[in-house]
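Have a look at the structure below, then the notes.
Shown here: the complex without one of its protein chains, the others still in place.
Here is chain A:
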Amino acid sequence: MQLRRQPLSAPRPGDTRPAAQRLAVPLLLLLALQGAAASGEPEDSGWLQDAEPSSRLLSQAARAALHFFNFRAASPSALQVLASVLDGRAWVNQKKEYKFDLVFTTEFYRAEEGEKRLGTCSAQVFFRNDKPRPAVNVTCTQLIKKERRQEEDYQLYKLMKQLKSPLNAVRIPDSHGYIAPSLRPIWNLAFLGSSYVMWQKTTPFLHYFMSQISSVKQWKTNDDAIDFDYTVLLHEFSTQEIIPCRIHLVWYPGKPLKVKYHCQERQTPEEGSGTEEGSAVALTELSNF
């Protein structure tokens, strides 16, 4: 095992646990992974380990894993964002495929600053031939108990049911970064839908952040589920482009998220048609978180 010289996140004020203890959990996870990975490595050889993968590359892979995790969890009250990569290994083969073994910390995506909890995830991420939609295997520590998460989702759902529909031409957040408290649930749900899209589109060279909801086409709650049709502006980091994506999702607490999307790629000489579509199939629920 090769622990690279990855800058560990510096101890936060108040964090007095010794460094060794802080590492203990991720190391354990890593050891567990090693056992699993050894038997699960792809047969076709030619995997060259990158001795010093850049922190940027590892972060990109970690984010892809998190996007997938958030999507599968389908829980707008329990969204997680990347805090820092604790350890990562990277391999590339002759076909220009990449795979990663990662341990990283996460933070809860919450409005209230009081609760700043760090979770830990371990993930294997596999990019095929520069193609997007990496295969992801990810496990995260449970930041909140399942019951509490379900309860909070349900509360969020009730709030959403009460929201009046015409939200046309509302940018969230506004230019000054402000999200009205009543619009927070919309933001969370939009982020959930965007997570699916961002997972689908991430490659070793392209990675995304959600910038702004630029319009809400539809917000329907007449039957049980929330039916949400909106346009989000994704920021692709390596090209710095803003990609508008039309997303249509259907959500009900505890059920898998259904998403359809269509992104408006900028025409470039290298890329072909420049538009992209995708949709989710109904997925079986993962039970390990």
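Going forward, contacts are C-beta pairs under 8 Å (C-beta built on N, C-alpha and C of every residue); 3 or more make two chains touch, one makes a residue touch a chain; residues count from 1.
Note that contacts and distances are computed from a predicted model.
Considering only "Carboxypeptidase A1", "Translation initiation factor eIF2B subunit delta", "Septin" or "Lys-63-specific deubiquitinase", the record for the omitted chain gives "Carboxypeptidase A1", by its UniProt protein name. Checked against the full complex, the one of A:47, A:109 or A:252 touching the unshown chain is A:109.
For the chain left out of this panel, the touching residue among A:92, A:118, A:163 or A:233 is A:233. Only one residue from A:93, A:141 or A:211 touches the chain missing from this view: A:211. Contacts to the hidden chain, counted on chain A, fall at residues 7, 9-10, 12-13, 54-56, 81-82, 84, 109, 171, 173-178, 209-212, 233, 235, 237-242, 266-269.
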